[in-house]
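Heads up, one of the protein chains got dropped from this complex, but the rest are sitting where they should.
Now for chain A:
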Amino acid sequence: MKLGKRSTLLMGVATAVLLTTAGCSGGLLGGGGNSTADSGPIKLAMVIPISGSSAPTGAYMRNGAQMAVDEINKDGGVLGGRQLELDVEDEACDAQQSVAGANKAVSNGAVVSVGGYCSGATLPEIPIFQKADIPMIIPAANSQDLVKQNANNVFMINGTGKQQSTAALTFIKKQGFATVALVDDNTSYSKDINTETRSQIEADGTVKAVLSTSVTAGESDYSAVVRDIMGANPSLVYWTGYYQEGGLIINQLKNAGFAGKIMVADGSVDPSLAQIAGAGAEGVYATMTQTPETLKGAEDWIANYKKAFKSDPGPYSTQSYDAVRLAAKAIDDAKSTDGKAIIKALEAIDGFQMFSGPLKFTPERTLSSGGFVILAIKGGKFVLEDDLS
């Protein structure tokens, strides 16, 4: 989310040096780490935010993945009896930390990576895992920038930014919003949805994008963007950033007397959004992939999750759960822990059942349909508004 705020300011040079050396060691260690022994547990790397402002989501993801690991191990593991083991590393939504985490996971001998939440932090992990022939099943990060890398080891099981923008536009047209203001927070993920939605709106022609602007994440006062929006007076504001700033902007817009509707992207779908936004959050729309609460038939799964972790599942719990199951399936299909064989097995997967539906990767190694739906806040909670079908 935050591409190194303080570090870039204070230690730019030092980090550049660190990054270079870290990149090198990734390649060196990768060669050794991949030749895992034929017995013992198989390690799955999970580089996710454990600290920093995205830490709550990181916990949801870790729990979801851990749940799948426990279930698979209970059922006899993979490759005829080998146990899975989750190797969780902290990325803190920061490019420098994610590189360090990925390198650590590679040297620990991870076979598949099942992490990735903040796109800006996931991006620099790609070359590290690629050099070590480790396939990355990315459960949450979904910037188009990740697809553009065209790396043969990257498999995204969350809808992409492009698919999210398409879902947003479909809903905008369905509801008949004539003018739209797009606001992002200048991070890779957020800007991606903003520009993608704008270009789709322009190509489509029925709706008008009256404003497309950015704010600085981490501040409290967003009066500048509120003035811009009030001036442009759109019928819908689409906020593509994360929930902290999203909550503040919704609150400040409502206080300024904004009468139009507000929609947020999946990074803002968090229970805290409504708390921060206060009363103004009611009726806010969101583009989001299915969460456990909105999925039909997930009640048993939710009950198991609650039993194991004494808390409710949250955003990306299901995707992380599916990522681990998919990794186990691919290892079994490949009949080995060799990265290249697992990548082949992932490419060949057809009809694997996940929460988002049967899986078959596109040639870009993304989902063929994003599975985005529209949620709305009712009584302080996100509920399904429109499944866009």
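Here is the rule we use: a residue touches a chain if its C-beta (ideal position, glycine included) is under 8 Å from a C-beta of that chain, and two chains touch if they have at least 3 such contacts; residues count from 1.
Following the convention adopted for this analysis, contacts and distances are computed from a predicted model.
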item: Name under which UniProt lists the unshown chain, selected from "Branched-chain amino acid ABC transporter permease", "Phenylacetate-CoA oxygenase subunit PaaB", "Histidine--tRNA ligase" or "Binding-protein-dependent transport system inner membrane protein"; value: "Branched-chain amino acid ABC transporter permease"
item: Contacting the left-out chain in the complete assembly, out of A:275, A:311 or A:369; value: A:275
item: Of A:143, A:251 or A:268, the residue in touch with the unshown chain; value: A:251
item: Among A:179, A:195 or A:214, the residue in touch with the chain that has been omitted; value: A:214
item: Residue among A:88, A:225 or A:373 that touches the chain left out of view; value: A:225
item: Where the unshown chain meets chain A, residue by residue; value: 5-6, 10, 51-53, 55-56, 186, 213-216, 218-221, 223-225, 227-228, 244, 247-248, 251-252, 255-257, 272, 275-276, 278
